[in-house]
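Of the protein chains in this complex, all but one are displayed in their positions.
Letters A, B and C name the chains as they come in the text, with residue numbers starting at 1 for each one.
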Amino acid sequence: MTDSDNATTPGADRRESEDWWRTSIIEMTPGVIRYRGYPIEDLIARRVSLAQMIWLMTRGELPSKGQGALLEAALMAAVDHGPQAPSIAIARMAATCGVGLNSAMASAVNVLGDVHGGAGEQAVELYQDIAARIDAGGSEADAVRAGLDDFVAAHGKVIPGFGHRFHPVDPRSAPLLALVDEAARQGAVSGRFAAIGRGVEGHLAAKTGKAIPMNIDGATAVIYAELGFAAPLARGLFCLSRSVGILAHAWEQTEQGGRIKGPLPRRLTWTYDGPARRAVPAQDGETQ
Amino acid sequence: MTDSDNATTPGADRRESEDWWRTSIIEMTPGVIRYRGYPIEDLIARRVSLAQMIWLMTRGELPSKGQGALLEAALMAAVDHGPQAPSIAIARMAATCGVGLNSAMASAVNVLGDVHGGAGEQAVELYQDIAARIDAGGSEADAVRAGLDDFVAAHGKVIPGFGHRFHPVDPRSAPLLALVDEAARQGAVSGRFAAIGRGVEGHLAAKTGKAIPMNIDGATAVIYAELGFAAPLARGLFCLSRSVGILAHAWEQTEQGGRIKGPLPRRLTWTYDGPARRAVPAQDGETQ
Amino acid sequence: MTDSDNATTPGADRRESEDWWRTSIIEMTPGVIRYRGYPIEDLIARRVSLAQMIWLMTRGELPSKGQGALLEAALMAAVDHGPQAPSIAIARMAATCGVGLNSAMASAVNVLGDVHGGAGEQAVELYQDIAARIDAGGSEADAVRAGLDDFVAAHGKVIPGFGHRFHPVDPRSAPLLALVDEAARQGAVSGRFAAIGRGVEGHLAAKTGKAIPMNIDGATAVIYAELGFAAPLARGLFCLSRSVGILAHAWEQTEQGGRIKGPLPRRLTWTYDGPARRAVPAQDGETQ
Partner (left out) sequence: MTDSDNATTPGADRRESEDWWRTSIIEMTPGVIRYRGYPIEDLIARRVSLAQMIWLMTRGELPSKGQGALLEAALMAAVDHGPQAPSIAIARMAATCGVGLNSAMASAVNVLGDVHGGAGEQAVELYQDIAARIDAGGSEADAVRAGLDDFVAAHGKVIPGFGHRFHPVDPRSAPLLALVDEAARQGAVSGRFAAIGRGVEGHLAAKTGKAIPMNIDGATAVIYAELGFAAPLARGLFCLSRSVGILAHAWEQTEQGGRIKGPLPRRLTWTYDGPARRAVPAQDGETQ
């Protein structure tokens, strides 16, 4: 194949390719690997943790100790919600289909989409919107009310991060918020998003007359917002976290065995509600 | 980043990149697209079919009419086996998780691995192995027996392409073989792999004393072997075929609605057989 | 695990599970497979084509001959756009990483998202919006102008289905539209969406003073709209179509060999523009 532009100067192609893939994450030369400027051997020797590394890779700097600990808690708390969750079920099914753990993980992480994996991202957006209203001069109560009203008008009544189909009270929320409160007392974070999250919870209860408590997505979103993560990274971080449960279940299923394991046991099956048996019309050109 | 090799001559980078991605499938210049040498506008105007195009793209030449018709039948017959199949179930679950149809399809196609999607490939290998034994001078009966014995010794008792967990007789096999027989009578294919497939079926029945009839994978493998496809392409072609059912089910589920739909309805759930509730040990450095 | 609802009646669980997975696509009992009511053996014997089957599975009925031929052409024409497209490049890279063709296909199909695979879907939506304006009494010219103005206001200046980064004129558009015209003359389709597509093309040229011709996505969108497909299926059908090229390139790369083949040849590499080398701060609790 030729290209319409044939004039070239020495090195132009290389410069173009170097600009095509441009990163400030990793620098490599033979024998040298540095992440954001830190030599890998120093990061290992200094015993930088996985959570700190996640922060460094996505944010560009190492977190403070308090920041790293909060991120660690959020990542740790959301690893799994059982084989009834599509992501986990898919990992287990995949493990019976003859693919490697990498592919079982991929099929599962892939479905952490807007509905199954996006609530944290959406909750961060909601909190940030409310924070911006406060910054613009509103009271917290007004900002929460207005933020929720606008959210419902745009997206409907399901408030991301609040209420749960299975848990009347999500057992992960309170202990995570307790960590945020402690970090706020120590000055590691401001605590404003914990207040906003609780404000949303209170407003929903007052408005609907029933408890719609903060769930794991609402609680981790408080942490991610406190830590200054961009909203889309809340989903990315959830994917990292849930990948742990996905791996564990894929591996447990591998050890249990099974071949081509579908969603239901054989005797429990599906309903067909389409047309009854019928004849295929003769195709055009077919000998009658 | 710099590279250890700094000496360069004009055009060397471009030549290197052109060699890095090298293909005989598609040629493009601005305004021109040719597949295997055929201008796309001519392929459209000549009404080349999708199945013919699949052949052209994977084999390099257009098939004869009879070859194209056999490929078409094999692709058409294997599109779906219902929501109890992991691939289909995954597509439906994914459609409730807030991802596009492309991602629902990807998660599903991904699990067509060695066990769920590899039987056709393995059956082609088995047939080709038996054919090679015949070419080396064995009788068909001896070649079938020896081929099966070696297969069982290497891979165990599950013979790919024969027997079915659900169907006592797979309703797709006989009509597909009938098409092969017809194509053989017309000289489009040799018919030798249909004979080998039937030989395997007969041998299994004689040896075990019960019918272990050819299933869809065994029948499409006969077709792919007759048509000269390399064994791994049998899996690839099955992926194309099953993608049709995957898309249809993902779309049907999308229209049915549902959010984060797991494998089982809520009331039907899983068994936990791990440790009973226990206390987390105090972590090192933790204030007691 | 126990559930809060323990009262059960015989068969209730089965009924619940049967309703959980409900489909009108496929009916199965042992030895029987019917798609939309048609026994598979009849579909095979009647030589129903792959394109007809795709229609049956996604629409519920078999297409007329003219409809099936148009669908076939749209699917056939979009199979590949070379290794510079991310979907194709990913398939080739994956083939060097030690995964099966199913996984190479999955990673590639997965990226046919809103930007890389969604133009057809968006173009169908645009055409349908313009058609609705005509149905509401507007002239075609007014409807095109208003539809485009609203689209640009909502989504920006990139009009899906028109213009191409590489091809001044996309060689696939004219022959596809010629097939639509022929089908309209024969009464297989109305031809109204071909007119709308050409209206958009004319309006863009008049407004901008330069040709922004219909591309493959705009042309296949005309066909999908003429055939009555819902807009999201335009993306799904494109995924089926592009899967052919994805498979062909994954297979070609497999035969070429290569291990862990990255996007660029070794000597052409990336630019690092992050921080220069720096020391990792002492971690908390670390011996100084």
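Please note the rule applied: contacts are C-beta pairs under 8 Å (C-beta built on N, C-alpha and C of every residue); 3 or more make two chains touch, one makes a residue touch a chain.
Treat the numbers as computed from the prediction; the structure is a model and nothing was measured.
Across the entire complex, the residue among A:L62, A:A106, A:A143 or A:V189 in touch with the chain not shown is A:A106. The residue touching the chain not shown here, chosen from C:I40, C:L71 or C:V99, is C:V99.
One of A:F162, A:Y224 or A:Y272 touches the chain omitted from the figure, and that residue is A:Y272.
Take subunit C: the residues that touch the chain left off the picture are 1-4, 8-11, 13-14, 17-18, 27-30, 82-87, 89-90, 93-94, 96-99, 103-104, 106-108, 110-118, 259-264, 266, 268-270.
In the full complex, subunit B touches the omitted chain through residues 13-14, 17-28, 34, 36-39, 42-43, 45-48, 60, 62, 65, 99-100, 102-103, 106-107, 110, 263-264, 267-284, 286.
Against the chain not shown here, subunit A presents residues 1, 3, 5, 8, 13, 16-17, 19-26, 28, 30-33, 35, 39-41, 43-45, 47-54, 57-58, 69, 72-73, 75-77, 79-84, 89, 92, 100-103, 105-107, 109-114, 117-118, 166-172, 174-176, 178-179, 230, 232-233, 235-237, 239-241, 243-245, 247-252, 254, 256, 261, 264-272, 285.
Following the convention adopted for this analysis, only the chains that are shown with their structure count from here on.
Taken as a contact graph, the chains are fully connected, with every chain touching every other chain. In the contact between subunit A and subunit B, the residue numbers used by both copies make up over half of all numbers at that interface.
Central chain assignment: C. Criterion: smallest distance from chain C-alpha mean to the mean of all protein C-alpha atoms. For the pair subunit B and subunit C, the distance between mean C-alpha positions equals 20 Å. Remark: subunit A and subunit B have CA centroids separated by 32 Å (rounded to whole angstrom). Residues of subunit C in contact with at least two other chains: 13, 17, 19-26, 28, 39, 43, 45, 47-48, 100, 102-103, 106-107, 110, 264, 267-272.
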